[in-house]
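What you see is the complex with one protein chain gone and the rest in place.
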Amino acid sequence: PAEGAAESVIAPALPPLLDLAGTAVFALSGALVAARLKQTFVTLSFFALVTGVGGGTVRDLLIGVRPFWLDDQWVAPLIFAVALVAWFTPRRWWEGALLEWADAAGLATYAVIGTAKALAYGVAPVPAVVVGVISGCAGGIVRDLLAGLPSILMRPELYVTAAALGAALCALGSVAGLPPAPVWSAAALAAFALRGAALIWRIELPAYSRQA
Amino acid sequence: PAEGAAESVIAPALPPLLDLAGTAVFALSGALVAARLKQTFVTLSFFALVTGVGGGTVRDLLIGVRPFWLDDQWVAPLIFAVALVAWFTPRRWWEGALLEWADAAGLATYAVIGTAKALAYGVAPVPAVVVGVISGCAGGIVRDLLAGLPSILMRPELYVTAAALGAALCALGSVAGLPPAPVWSAAALAAFALRGAALIWRIELPAYSRQA
Partner (left out) sequence: PAEGAAESVIAPALPPLLDLAGTAVFALSGALVAARLKQTFVTLSFFALVTGVGGGTVRDLLIGVRPFWLDDQWVAPLIFAVALVAWFTPRRWWEGALLEWADAAGLATYAVIGTAKALAYGVAPVPAVVVGVISGCAGGIVRDLLAGLPSILMRPELYVTAAALGAALCALGSVAGLPPAPVWSAAALAAFALRGAALIWRIELPAYSRQA
């Protein structure tokens, strides 16, 4: 892949701020899970870190570039700040609804950035959507695996579907030649809205229910 | 590693069809696990995807090449087709025996392809066997982790052993200078037969049973 070319194109187009936003919201969800499990501050930071950078790391390894946080001085302070917030504020500020919504924001953000970055590195649209879905879901999967919780994939409300919606809209907009910034915003909002609607109204797709 | 050289050699030698075959059988086993857990069609497709491409992805990341499905337009439609089949057919067609046999076919296929691809990219024979065993087992491991099931590694019948047999035969044939196609077929058949025999006759190696 023409990485040199891609990087000069992508540098302005995919501001690291987006990666930091996805990292921050997933990091909060990781820290909250560790707090609920009564872990120490260091373990809480580790959960924040791994959940926060998990999706972006899987994405970058798949695309074949060095994971973004290795060349970014802001990720570590950000994770630390998120962990401090989770440690020093009452858990009821975050528990229940907020944890789900932080996860939803991470899911939407990473699904769209993952697709956009894969496209920018020359991945074809369909596999780019797959990269987006995987990088959106990876953070929550890693967090639940580390914590020994049932995977978020298994909850009845739409989850992978929301990531797939965001990733597909992002790829469609790019194929149609629309300007990136509005496409990414709309795609992330759509994914977030669908996951949010699923949380509020317990929207579920029909589950497999065939009699054996 | 001389990737340019390897790729011109490997392109005809390792047809993408093999990767697609390994992907399809593992994808079916992933979709069936998700169906048994009463998931939606989208989650079922996600399980099919991650289980299907898991072994090949780990293999390619270890070898240092871009995972095969990023540059292949057929993986996504294939996964989708497998998920449709799993969704629309009675589960009893697949459950029990067939799920185990699909997993056995995936194990055998990926163990041999993994070894062959590692050799083609200049990995020494012994580490190439290790790459083969890991890529054979990774799909089933990821599937069971995501589903929260006890790992297939823990079942009493031979599993890793069958992967190791296929990978070792593949490397031996290659070191002996035998033609690739028959070696690969024989190695994959041997691995499949050993895993199959283990399933039918409940063949088990002696387990660790030392008194503490």
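Quick notes on this structure:
For reference, chains read A and B in written order, and residue numbers begin at 1 within each chain.
Assume a residue touches a chain if its C-beta (ideal position, glycine included) is under 8 Å from a C-beta of that chain, and two chains touch if they have at least 3 such contacts.
All values derive from a computational prediction rather than experimental measurement.
Residue-wise, the contact with the chain that is not shown comes from A:Ala35, picked out of A:Leu20, A:Ala35, A:Val82 or A:Ile134. Touching the chain that is not shown, out of B:Ala21, B:Ala34, B:Ala48 or B:Val131: B:Val131 (per the contact rule at the top). Across the entire complex, the residue among B:Leu18, B:Leu78 or B:Ala164 in touch with the chain not shown is B:Ala164. Not every partner is drawn; the one left out touches chain B at residues 1, 61-64, 118, 123-124, 126-127, 129-131, 133-134, 137, 141, 145, 150-151, 153-154, 158-161, 164, 204-212.
Within chain A, the residues in touch with the undisplayed chain are 34-35, 37-47, 49-50, 57, 61, 66-67, 69-73, 75-76, 87, 90-92, 95, 145-148.
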